[in-house]
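For this depiction, one protein chain was excluded, whereas all remaining protein chains were kept in their positions.
Going by the order they are written in, the chains are A, B and C; count residues from 1 in each one.
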Amino acid sequence: MIPFQFITAFLMMAIGIYAFLYKRNLIKLILALNIIDSGIHLLLVSLGYRMELNEPPTAPIYTGYETLKSAMVGPLPQALVLTSIVIGVCVLALAMALTINAYRHYGTLDVRALRRLRG
Amino acid sequence: MFGYWDALYFVFIFIIGLILAWLLNEWAKKSGMGTRETGDGTKIFISGEDPDKVVPGFEHLEGHFTGKNVMWGLTYALKRFFRVLRDDHTGLLTDYVSYLLITTGFVLGVILIWG
Amino acid sequence: MKRTLAFLSLLFVLGALLYISNPEYGLKFGLGGEDWKNLRYTDDYYITHGVEEVGGTNIVTDIVFDYRGYDTLGEATVLFTAIAGAVALLRPWRRDEE
Partner (left out) sequence: MNGEAILPYLIIIPLFGAFAMPIVSLAGKKAREAWAVIISALTLVVASAVFYHVWKTKEIIVYTLGAKTPFGQGVGFPIRIVWEVDLFGAIMVLTVAFVSLMAVLYSLGYMKHDTGLEKYYTLILILELGMLGIAITGDLFNFYVFLEIMSIASYALVAFRNDTWEGIEAGVKYMFVGSIAGSFILLGIALLYGQYGTLTMGYIAVKIAENPTVTAKVALALFIAGLLFKSGASPVHMWLADAHPAAPSSISAMLSGLVIKVGGIYAMARILFSIYSPMAHSIVLKAYLQPYINMSAIGWLIIIFASLTLIIGNAMAVIQTDMKRLLAYSSVGQIGYILLGLGIGLAAYGTQTGEVALAGAIYHTVNHAIMKALLFLVAGVVIHEVGTRNLNELSGLAKTMPKTTFAFLIGAAAIVGLPPLNGFASKWLIYESSAVFNPVLGAIAIIGTAFCTAAYVRVLYTFFGRPSERVANARDPETSMMLPMLLLVLAIVIMGLLPWQISDKVMIPTARMLEQFKFEYINALMSLAGGA
């Protein structure tokens, strides 16, 4: 039985890459990049999930009420995802800047028009 | 010795090459019909370009040994191979992604089967 | 043609990823007890020692700013790079200025 969190994560990646194969609008491709990133982030966070018997999983924060029995989920993937989200945002910003310039040069956002470099 | 190469070998091979070239030249002189001494045979003729010939439409390039003509023999002989390669580079983003995915699939298949 | 082949490769890669996310062969989800101690020993260390070693009650903060602080530095650099790059790309063209 494959956990649905993993299936969702991998499907999101596949959807993003599918968009790269069959979509033409540059803005859609930028969104596709973000969907791929989100899929990986989902995978990372769900890798840190924890299920103990009779202990509900909580966020890894000590609140001073530790008498309540609880299991903390893994904090490392969350830290990695924090870093990774920022990287994703940076790629997004740069992609947007490039897209604006591409529109100014080519007058279109169709990725098939960007094929002067070949051979 | 494995993994090494003496610079002296280069000198030897160079000298042997010189001797061969000289012998070839001598043989060509002896068996030639005399066309190398007179007429068109005396002209320097590099890679299919006649320095005195003017190509229509390329008058401003007259007589320069330009990159387009050097190695014409090689490019002509392997015309089909080069055309396949050239056509393959379509410049479409989709194709670049396709090749990346095909590579991934191939690598994954090889590693899962033999790795 | 290329696209079809690429789509098939994508399906193959997806299949392989789904295969390894089956708990019997590869990645396990929702660990607990012994599995947690064996596979997430690093996280377990952070949870048990984080507060006393670093002092923050939020373990993620402890990791981001102490254990993996260098990554955070890298993250800041990425942000700086992206800003510099975006500003450089959106500057007026040379032609416009003349």
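Throughout what follows, contacts are C-beta pairs under 8 Å (C-beta built on N, C-alpha and C of every residue); 3 or more make two chains touch, one makes a residue touch a chain.
What you see is a predicted model, and the numbers here were worked out from it, not measured in a lab.
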item: For the chain not depicted, the shown chains it touches; value: A, B, C
item: Positions on subunit A contacted by the hidden chain, ascending; value: 13, 17, 20, 26, 29, 33, 36-37, 40, 43-44, 47, 76-77, 80, 83-84, 87, 90-91, 94-95, 98-99, 101-102, 105-106, 111, 114, 116-117
item: Absent-chain interface as seen on subunit C, which is shown; value: 16-17, 19-20, 25-28, 38-43, 45-46, 49, 53, 66-71, 73-75, 77-78, 80-82, 84-95, 97
item: Where the missing chain touches subunit B, by residue; value: 2-5, 7, 10, 46-47, 51, 60-61, 63-68, 70-71, 74-75, 78, 81-82, 85-86, 89, 91, 93, 95-97, 99-100, 102-104, 107-108, 110-112, 114-115
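The rule is simple: only the chains that are shown with their structure count from here on.
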item: Chain contact topology (line, ring, star, complete or other); value: complete
item: Centroid spacing, where centroids are CA-atom means, of subunit A and subunit B in whole angstrom; value: 48
item: Separation of subunit A from subunit C, taking each centre as the mean of its C-alpha atoms, in whole Å; value: 9
item: Residues of subunit B touching at least two other chains; value: 94, 97-98, 101
item: Per-residue multi-chain contacts in subunit C, two or more chains; value: 3, 6, 10
item: Touching residues (chain side subunit A, partner subunit B) in the complex; value: 17, 20-21, 29, 111-112, 114-119
item: Contact footprint of subunit A on subunit C as seen in their complex; value: 3, 6-7, 10, 14, 17-18, 21-23, 27, 29-33, 36, 40, 42-43, 46-47, 50-51, 57-60, 62-64, 68, 71-72, 74-75, 78-79, 81-83, 85-86, 89-90
item: Residue ranges of subunit B in contact with subunit C within the complex; value: 94-95, 97-99, 101-102, 104-106, 108-109, 112
